[in-house]
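Here the complex is missing one protein chain, while the rest keep their positions.
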Amino acid sequence: MAISGTVQKTETVPIVSSSDVVLVRQRVRIWTTEMKFSLVEQTKIVTAASELGRNTLEHGGGGSLELALVVNGARQGLRLRFSDKGPGIVDIALAMKDGYTTGSGLGLGLGGSKRLMNEFEIDTKPGDGTTITTIRWK
Amino acid sequence: MSKFLEAIQENRKSILQDWVQRLKSVDRRRDLLDDRELDTDAKNVLSAIADVPAGTLPEDLNAAGWQPLKELLTNLSVSRAAKGFTPSETAIFVLSLKPSLFTVARQQWGKDAGELFLEISAINDYVDKLALHTTDSYIHGRDQVIARQQEEMLELSTPVVTLWDGIVALPLIGTLDSARTQVVMESLLQAIVQTNSRFAIIDITGVPTVDTLVAQHLLKTITAARLMGAECILSGIRPQIAQTIVHLGINLEDVITKSKLADAFRLALERSGRKVVRVDKSNGANTTSPRGV
Partner (left out) sequence: MERIPILRMGNYLLVTIQVDMHDKLALTLQDDLTNRIIEANAKGVLIDISSLEIVDSFIGRTLANIASMARVLDAETVVVGMQPAVAITLVELGMSLPGIRTALNVESGMEYLRETVEDHEESDGDFGDSTED
């Protein structure tokens, strides 16, 4: 996969309750502002983080977000990595489909946030947790 | 270690004369650069070569001593790129220094074939590197020009105009790609907020083709505007575009479409509670006059 680059700076935010999802949004907003993303880009990244943070909380039973500034050649990007120790995803293709949900949502979380970001990768094993890594390049 | 640099310093006058003469016979672009400018350019470059601090090696162009020469060549090629010289014309300016230097080398080391060969190959390397640097700078200069023009075009291509109080229009001209659509979309939505407009007309008379991607972008813009509380009307759909839309199976059913901008404007006026009325000239006044009778 194309998710690569040198990591320059990281920060970790725990996700254990619904107010942590708000904290995730706030931290991601601060990072995107510092990295000088445009307002529309900022909004897209924060929204994707909100979706994925909620996913970590509801389907993974909580976990954490690692924010990282990645540099690949002349490009700078913000990498978000959500990890949980939950039950994992059995059928990734199905989970990515719009409208599919095992929870109470609309089923737009995964597929929708993939559209809001540039790169998107799911690493999961049933019973062994899920890690979703996603990048938006500047 | 090569010695040709000293030879240049000793013979700079004759080299310059020889080089300039050669430049004038090769360089046929007098329309772009007159003789006097050419003389000055050549003289400056040669001085920059000859006046490097003692101990600067021609083998190492990254040395600090060569910095002024490199900057000079950079500026020269950027300005030539802007003037309209071709890349090879720009490179030949530097490359034509070679024969002049070879002449000097023959005068100096002509009796010793071994030494002459060494010096000539060193000169060859050196001038080639300068020419490469010149070409690189030329391309870089061109890239900057292109990038600037692209930016200017993006700005030019999204003129949101106010047609009436509460009605804006966006006449699109040219091909829509993903990057441009993003700019178009953002400036239209921004204009809707700024002008507090309930109606936005997107006119695509000037768009040559509509493919699935462009249609999707348009639909997204229209949906986003609706979320903000504004209604979009699509106008200027040409017959062949109407055919493409149907053939591609794009669903524009939820979108209000009009064939002409004028029709779209009329619709927007009606929906905002206004009407266009022809003034009756024979009466000498408009429709309010009967009241006075």
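Which chain is which? They are A and B, in the order written, and residues in each are numbered from 1.
Note that in this section contacts are C-beta pairs under 8 Å (C-beta built on N, C-alpha and C of every residue); 3 or more make two chains touch, one makes a residue touch a chain.
Just so we're clear, the structure is a prediction, and the values are computed from it rather than from any experiment.
From the set B:V193, B:L213 or B:A262, the residue in touch with the chain omitted from the display is B:V193, counting the whole complex.
Of the listed residues A:S50, A:N72 or A:N118, the one in contact with the hidden chain in the full complex is A:S50.
Subunit A residues in contact with the hidden partner, per the touch definition given at the top, are 18-19, 21-22, 25-26, 29, 39-40, 42-44, 46-47, 50-51, 54, 98, 105-106, 108-109, 111-113, 115-116. For subunit B, the residues touching the chain absent from view are 185-186, 189-190, 192-193, 196-198, 220, 223-230.
In this text, only the chains that are shown with their structure count from here on.
Between subunit A and subunit B the centroid-to-centroid distance comes to 37 Å (mean Cα coordinates, whole Å).
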